[in-house]
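Excluded from the complex is one protein chain; the other protein chains are retained at their positions.
Showing subunit A:
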Amino acid sequence: MFQIKLLPRLKVLHSFVRHQHNLTSVKSSLPNNLVLLGKAKDQLNVDHDTTDEVLPPDDNVPVIRKCVGTYSLCKQPAKVWVDSFANTEMVYETAAELNPDIFSTHPRIDVLHDVVKWQKVYREVDYRWARTRAEMGRGRKKPWPQKGTGRVRQGSTVPPFWKKGGIAHGPRGPKSLYYNMSAEQLIKALAIALTIKRVQSDLLIVKDIDVPMPNDVVATQEPLHDNALTLKSSLEEILKARSIDRNSILFVHGTDAPENLNLAVIDKRGWNTMPLVGLNVLSILKHDKLVLHLDILDELEEKLIWNMTRYPWLEMPHNFYKDMPINRDNLEKSLDNM
């Protein structure tokens, strides 16, 4: 009765992580990040225009940052260029290593979808409400006599099968759509979102994230708006040199908020800043580009790897453990003082 449609084997996916450098022979009509393997690679052996393409850093590039935490034996740390907003032009000099368990995982789209759906839904309230037959406000009177009219016998005008009758099993009143998503799933999804950004070359690791004030401009205390305009134009210049000035960008910084960057972003739609504690899947996916400060990578990787290897019953972690990554320095200090 049914004709089973055989799906083609997803050969492109299976080595998503391991063979990302085979970008040399990609047909120009295909997206740049699509990796071709096996037969497809031979068939579509069209030279790709690589003039504008930035190649990933090779082994000779000095690495200024090593990845934190353990990772799978079969993986190598992912290398990315380190940028700096202190220079207007981008300089390819140094590289940073990223933990492959976070920045090159398998893209489980189902996990990502679950978490994005949860982030959109859990704060919503369903206000739909329908009247039942008791709430129609009429129907107490028998519409016609029991006998003699030739019509079917009816005692009321509000049963659900009547036109303009009440609704049976309809939506009732305000209902919270909140539900809980497991921490494991959230961590997985965050790693997947970061991976996708890196593989699609939408991830920017920046050493100095704060926008420098131009030398010829004297910073004024008042009004604040003048500073903001100056900084905005200089940030625009910086991003234009990287050809991402027309994209929406999420800047992620550490506990010390970059004041100049926050001022520069204040009046621009699509450019947003966020501390590391606020990093989440939906915000990453909503923005075209993701800019991470170099200094927060240690904390980010340590926390994520800790969450991946922690006991699952620590639903509400607190500080009465030996090896908590959260404020560990403070904890050590407080324990020593005690």
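Criterion: a residue touches a chain if its C-beta (ideal position, glycine included) is under 8 Å from a C-beta of that chain, and two chains touch if they have at least 3 such contacts; residues count from 1.
Just so we're on the same page, contacts and distances are computed from a predicted model.
Asks: Match the chain absent from this complex view to the correct UniProt protein name in "ZYRO0D12408p", "Glutamyl-tRNA(Gln) amidotransferase subunit C, mitochondrial", "RabGAP/TBC" or "Large ribosomal subunit protein mL49".
Replies: "Large ribosomal subunit protein mL49"
Asks: Since one chain has been left out of the picture, which residues of subunit A touch it in the full complex?
Replies: Against the missing chain, subunit A presents residues 9-10, 13-15, 17-18, 72-75, 106, 108-110, 306, 308-311, 314, 317, 320-324, 335, 337-338.
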